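To keep things clear, I will list the structure first and then write my remarks on it.
Every protein chain of the complex appears in place save one, which is left out.
Chain naming follows the written order as A and B, and within any one chain the residues start at number 1.
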Amino acid sequence: MDNLTYYIQQLLTGLTVGGQYALIAIGYTMVYGILRLINFAHGDIFMAAGFFMVYMSATMPLYVSLPLTLLLTVILGVAVERIAYKPLRQAPRMSIMISAIGVSYLLQNFATYYTGGLPRPYPKIPLIGDVIVIGNVTTSWITILTPILTLALVIGLVMLIKYTKVGMAMRAVSRDFETAQLMGIKINNVISMTFVIGSFLAAVASVLFFSKYPTVTPTIGAMPGLKAFVAAVFGGIGSVPGAVVGAFVIGICENIIKAMGYTTFSDAFTFVLLILVLIFKPTGLFGEKSTEKV
Amino acid sequence: MKKFLALVMTLAMVLAIGAGCGGGGDTQQGGTQTGDKVVKVGIFEPASGENGAGGKQEVLGIRYANSLQPTVNIGGEEYTVELVEVDNQSDTTKAVTAAQSLASSGVSVVLGSYGSGVSIAAGDTFKTAQIPAIGISCTNPQVTQGNEYYFRVCFLDPFQGTVMANFAKDEMKADTAFVITQLGDDYSSGLGAYFKQAFTDLGGTVLEAQFQTGETDFNAILTNALNSDADVIFAPSSIQTAPLLIQQARQMGITMPILAGDTWENESIINNAGQYATDVYLSTFFDENDTSNPAAADFVTGFKAWLNADPQNLTNNGDSDGVAAVSALGFDAYNVALAALEAAGSTAGPDIQAALPGVTYDNGVTGSISFNENGDANKDMAYIKTINVETGAFDFLKTQSIAD
Partner (left out) sequence: MMKTQTKSIIAAVLILLLLAAIWGLEQVLPASSIVFTVLRKGAIYSLIAVSLNLLNGFTGLFSLGQAGFMLVGAYTYAILTIPAEMRDSVYMYYDGGIIDFALPVPVALLLAGVVAGLFGFLIGLPVLRLKSDYLAIATLGFAEIIRALVQFDGFGPVTNGSNVLRSFPVFHSTLFPFIVSGLCIAVICLLINSSYGRAFKAIRDDEVAAEAMGINLFKHKEMALVTSAFFAGIGGALLAMFQMMVQARAFTSAMTYEILLIVVIGGIGSVTGSIIASFLFIACSEWWLRFLDAPMVIGGFSVPFLRPGFRMVVFSVIIMFVVLFYRKGIMGDREFSIERIYQFFRRRFGKTGKEAETHE
C-alpha cells in the first residue's frame, strides 16, 4: 500500500464520520438558533432512530421500515419538544437545559430497559454495505455515499431556509423571538418545524451511521451528539453551513489523531477545539454577531 | 419540649431505617422452597453492556447445574440452594454496586464474572465482606492475585496469550502481528500484553494500537494495520466490539487472519458480523464435540435438551442451541461451589474460603478442577476454534497446550 492510497483511505474515513456528525449537528444548530437551547436529548433521538429501525425491520420489509423509522423519529423529536420544552418556554434557560438533560436520561434508560441493555445488530441495507474498489482503495459504498448524501441534504435545507415561507419565518424567529411573534408568525409551528427537520436529519444520520457501525446500544448517541454540538459551535451556532463545515473538520481531524496513535485524545481534541473557539471567537466561523442579552 | 422533639425525630428516623432493612436485596427468586434450610449462592454476571451476551450464557450453565442439583448437604443437613442474580452491567463501577448488593443479601459464595475488569473491580468488596468468589471466565491474573477470597475455574491470560502466539507463529506462519487492545479494559490490555511477550519471545514483531471503550470506528487503526507489513491481527476485546472490528476490516479489504481470545466465542458475533466473519480464530475453554470426557458428553446432551425446552433460554443463548464454553464453565463452577460448601460443612464465608483450596472436583465438564496456591485452577489446555460463515457456528480446529 503506497502512501497516497493510505492518505486517501484515512481521508475517506474522516469524511464519512464528518458527514454523520454534520447531519446531527444541523439539528443542534437550528434548535439553538431558535430556542437558544442546547438540546442534550438530540443524540438520544439519533440513538432511538437506530432502535426503531432494528425493531421495525424485524417484522417489516425495508421499504416499509425505513420510511416508518424516519416518521417515528420525527414524531419522537416533536413530542419531546411539546412535552419537555414547551411548558418551560418562559422559564430560565437553565431550567429548560436541565429538562433536556432529563429527557436524555429518560430516553437512555428506557432504551436500556426495552432492549435489556444488550447491543442490537442493525439490519443490513442491501448494496450500501458492499465493498467497492476504486483504484487501490478498497472501501464500502456507505463510506462514499455518506458525504455525498449529506451535502445534498444540506443544500436542500439551505434552499428551504432561504427561499420558502417557512424558512423565512425560521430566520425571523431566530433573529428576534418576540418581534417575530408580534409580526404574526406562529411561533409554535416554526419551532415544531425546526424539530421536524432536526429529527429527520438525525434519523438519516442514524441510518448512515449504523449501516457502517451496525451495533446499536442505548448510550451510543451521547458521544456523536456532543461532538456534533461542538461542530455546531465551531461553525457558528445557528448557521447551517457552519455546522456542516465544523462537522467535517472535526471528523477529519479526529481520524488523523486516531491514525497517529493518540486514541485517547481523539475525543479530547474536539473539546479543546470547542474551548478555543469559545474563548477566541465565540460566534464561530460563520456565526452572526449577536447582541449579548443581559 | 424541643429536645424531646429532636429525640423523637431521630429515633423515628433510625426506626424507619432499621425496619426497612429486612426487605432489601432478597426479592429475587422464589422457586424451589422444599427444604427449610436455604443457602444462597450469588451470581455476579453481566446481563447487559458490552459483555452481556456472554454473561447470559454463563448464567445458563449455572441455572442448568442448579436444576440438576438443587440441594446440597452441609454438615449433615440438606440445604436448598437459592440463586441470587445481579447484573454488573459489564461496567467496573456498576460492578462494585452489584457486589455490594450481593453481599447485603447474605450470599455464602459468589460465582462470576464474565470479564476480568468487573471481577478485579469487585474483588476487594468480596474480600472485605468475606465472601469467597469463584471466577468463571475471568482470565486476567490480577483477579486472584493478592486476593485470597477469589478463585477461578478457567485458565489464565499468560497461558492463553502464549497459546495464541504459538498458533499465530506456527499455524499462520506470521512474523508480524498487529495487536489491537481496548484501553482501560484489564482483559484486553492484559491478554494483549501477554501475547506480545510470547510472540516476541518466539522471534516475531508486534505492532500495537489501542481504542477507547465504546469506540465504534476502527477504520483509522485498521488502515494503519493494512498499511503495515503485519500478517495477522490479534484483537482481544469485548463481544460488542468484535463484529464492528471484523466487518470494518473486511470492508476495507484486509484479508489477514483475525485472532482473539475466549470472549469471541459468542453466537452474537457471528450473527452481527455475518458474511464478513471469515478467517477468525479464537481460543476457548471447551468444545461440545469433544467426547473424550464422559461428563462433558452427558452435559452437552442434557444442556441442549434443557435449552430447547424453554424458548427464553434459547433467546439468552443467542437464538442457538450451541453449547458455549462459558456455559460449561458456569456448570463446573456451580458444582465446585457445592463441593466447597460440603467440604466446609458451613455456610459462613470464611469457612468456605478455607475449604476451597482443598477441593478437587474430578467430574468437571471442562476437565478436573483443583486450585493452586493463588486460587487458580490447574488447567493447561485451550481449544482453538474458527468461525464457519456458512453454518454460522464455531468449528473446532485443534487443542493446544504448552509444554513448558
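Quick note on the criterion: a contact is a pair of C-beta atoms (placed from the backbone, for glycine too) under 8 Å apart; a residue touches a chain by one contact, two chains touch by 3 or more.
These numbers were taken from a predicted model, which means no experiment stands behind them.
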| item | value |
| --- | --- |
| For the chain not depicted, the shown chains it touches | A, B |
| Of A:Met60, A:Ala91 or A:Met260, the one touching the omitted chain in the full complex | A:Ala91 |
| Full-complex contact with the absent chain, from B:Gly75, B:Gly146 or B:Pro350 | B:Gly146 |
| Sites on chain A contacted by the missing partner chain, in the whole complex | 36-38, 83-84, 87-88, 91, 93-95, 97-99, 101-106, 109-110, 112-114, 116-117, 219, 222, 226, 229-230, 233, 264-265, 267-268, 270-272, 274-275, 278-279, 282, 292, 294 |
| Chain B residues that touch the omitted chain in the full complex | 1-3, 5-7, 10, 13-14, 17-18, 20-21, 24-25, 27-28, 30, 47-48, 87, 91-93, 96-97, 100-101, 103-104, 106, 117, 120-121, 123-125, 128-129, 142, 145-146, 183-184, 186, 189, 193, 210, 212-213 |
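Please note the rule applied: only the chains that are shown with their structure count from here on.
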| item | value |
| --- | --- |
| Centroid distance [mean C-alpha coordinates] between chain B and chain A, Å | 37 |
| Chain B partner contacts - residues on chain A that touch it in the complex | 1, 6, 9-10, 13, 17, 112, 116-119, 121, 124, 129, 131, 133, 138-140, 212-215, 217, 219-220, 223, 255, 258-259, 261, 263-264, 266-267 |
| Touching residues on chain B, where the partner in the complex is chain A | 47-50, 52-53, 87, 89, 183, 209-212, 214-217, 219-221, 223-224, 226-227, 239-240, 243-244, 247-248, 250-253, 268, 271-272, 274 |
